[in-house]
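This is the structure I have questions about; it appears just below.
Up next, chain A:
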Amino acid sequence: MIPLSWYLILAALLFCIGLYGVLARKNAVAILMSVELMLNAVNINLVAFWRYFTPGNISGHAFAVIVFVVAAAEVAVGLALIISIYRRRKTVAADEINLMKW
Partner candidate 1 sequence: MSFWSDPIRVANEWLNGLLTDLLPQAWATLIGNVIGVVVVSSFGLILVIFLIWLERKVAARFQDRIGPNRAGPYGLLQTIADIVKLLTKEDSIPEKADKVTFNLAPIVSMIAVLLIWAVIPFAPGWIGTDLNVGVLYIAAVGSFGILSILMAGWASNNKYALLGAFRAVAQLISYEVPMLLTLLVPVLLARSMGMMHIVHDQSLWFIVLAPVAGVIFLVSSIAEVGRTPFDLIEAESEIVAGYHTEYTGMKFGLFFAAEFLHAFTVGVLFAILYLGGWRGPGAEQYPILGMVYLIAKSSIGYFIVMWVRSTLPRIRIDQMLDLNWKVLTPISLALLILTAILDKMFAETALRAPVLLGANVLVVVLSWAIIRVLSRRSRRERKVFKKRPEARAV
Partner candidate 2 sequence: MTGMQGVFLFAAGLILWAAFMMVTRQNLVHAAFYLILALFGVAILFVLLDAGFLAVIQVSVYIGAISIMMIFAVMLTRGDVIEEDPVNKNYGWALLLAALFAFGLIILVGQWPAIASLPGAFDTSRDLAAELGVALFSPEGFVIPSEVASVLLLAALVGSLVVARRQKGK
């Protein structure tokens, strides 16, 4: 039997690795990937809470599915933006895309 804490700690660590990736990586695609890690950490928590506290109610699944949908939408738009930026600026490094910076 696995106590709930194992899942929560794993999810916390995964979330923080993702957070580090988002803050520290240069490449915009890598930042998007790190965001996916964070979303997955959230999903682990959602499903673990569903299994441990309300297995009779399907809401945990519904939440997780909506997170999937948001992740897919986010990646589609994000990658389209990155490709569009790459065409104009010939770079995908997030700190070189600084036209709007003052």
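Note that in this section a contact is a pair of C-beta atoms (placed from the backbone, for glycine too) under 8 Å apart; a residue touches a chain by one contact, two chains touch by 3 or more; residues count from 1.
The candidates were selected such that all candidates are chains of the complex that A comes from, given by their letters.
Since the structure is predicted, the reported quantities are computational estimates derived from the model, not experimental observations.
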Selected partner (touches chain A in the complex), from 1 or 2: 2
Residue ranges of chain A in contact with candidate 2 within the complex: 1-10, 12-21, 23-27, 29-30, 32-34, 36-37, 40, 43-44, 47-48, 50-53, 55, 58-59, 61-62, 64-66, 68-77, 79-84, 86-87, 90-95
